[in-house]
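Removed from the display is one protein chain of the complex; every other protein chain stays in position.
To keep things simple, chains are lettered A, B, C, D, E and F as they appear, and every chain counts its residues starting from 1.
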């Protein structure tokens, strides 16, 4: 992985529906915004972000749920990633 | 339960209408937004969230009232949960 | 009363028109938002709320004026209550 | 007076047009929002309001100019009052 | 002058077009909001305003440029004044 | 120059297209907001502005790029100037 996110940003790789089923998480078709499952591939340093202390709570390799509409999508070496702020990550799946 | 919410987030399981009646809480059909009853299944660590100190005031197992439109819904092992911020919880039912 | 409001929230029971007349407070039919009279039935602990120190200034049993459109309504054991933030309470009637 | 305003709130009684003329203040019919003259009847304790230190600068009995659309109107013992935040008071007339 | 503005408020008297020409300031007819020239007649004490330290930088008698749409207009003893916050004053003309 | 800007405000004189060409800066006709070149003619004292410490980073005589739609225009002794906040200045041209 050759991307270093700045501040409290995190790079994640969305997990496909197959993997999702495996871990037992299914995202229902309700009217509310549905979070998605992803794997963390890079974590920013945190520190003072927008004048506020941010401590990074996630690590590379962890599976997380994130808000589907958050962040920016990029493609690297043919693979799609999303760059978002740690605050857009809802929970870690353990 | 295999979800670890981040920051001041909390995972809750909505209680059905039957249980609601049991505890004596009924949510009237008024025009205002109506809170719903739920059970807490996971609590984030709190700490510095968005640059502000947050102390978690709820515990796993407690019954709470929360704002119906708050948070994100997920399905795990066939059960629906909601992930929301502690501030969207109105009160603990004791 | 078996509800424990979180943070700077307060549970109040709206007073009926009859009681309102008794205390000498009448709410006129003007175009502005009209506050309503209520009795406090539960008070949150205050403390750090949304990163800010909040000191609770009201006590259970006090009569208060509150903004009619503030808060969430609930029904408990057949009685309607409102859960709102202390900041939505305008004044205590002594 | 039997109302105790909370935080940085103030209770005022609007002065009639006659009194306004007496003190030499006339509010012109311009397009801008016009402030109104009133007498202060109760002053909140100030202190930490919404996480910010507020020092009360007005006293009961003082005449003030306030923004016409600010605050909430109430009627007590047949008299109309307005409850507003001290910041909605523009100036003291001495 | 018998008005004491609160906090960081300032009372000014708009200068007429004649005086404007005298001081060499002409306000062009462009599409942008045009500031106006005025004389300061009363200055609030400053201090903690809305939780922030404000130091008053203007004095009674100074000529200033202010944003035309800022503040509230009042009439006192037949003369029109404007009450605005010091932050709506752009510059002092020396 | 007889204008003293308050707080973090700066008075600038827009440079004409000819001067712009000379310094090698040309502003392209793209769809985005285009900054303009100007010379600084007066600088406010900085200090605590809106409760925040502001250190002035520009000096009288410097050429700067600023956001075209920022600030207020005035005319003094027949010359047009713009009064804006230092934060609306993008960069100094050296």
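Observations
Rule of thumb we're sticking to: a residue touches a chain if its C-beta (ideal position, glycine included) is under 8 Å from a C-beta of that chain, and two chains touch if they have at least 3 such contacts.
The structure displayed is predicted, hence computed values, not measured ones.
Residues of subunit F that touch the chain left out of the display are 24-28, 30, 32-35, 50-55, 57-58, 65, 67, 86-87, 89-94. Touching the omitted chain from subunit A are residues 2-7, 9, 11, 42, 45, 47-48, 50-52, 71-78, 80, 83.
By our rule, only the chains that are shown with their structure count from here on.
By the document's definition of touch, subunit B and subunit C have no common neighbour. Of all residue numbers used where subunit E meets subunit F, under half belong to both copies. The two sides are thus made of different residues.
One rotation lays the C-alpha atoms of subunit D on subunit E, and its angle is 50 degrees to the nearest 5.
Centroids built from CA atoms put subunit F at 41 Å from subunit D.
Note on chain placement: the centre of subunit A and the centre of subunit E lie 51 Å apart, centres being C-alpha means. In subunit B, 50-52 are the positions where the chain touches two or more neighbouring chains simultaneously. Chain contact topology: the protein chains form an open path, each linked only to its neighbours in the line. Working note: touching chain pairs come out as A-B, B-C, C-D, D-E, E-F.
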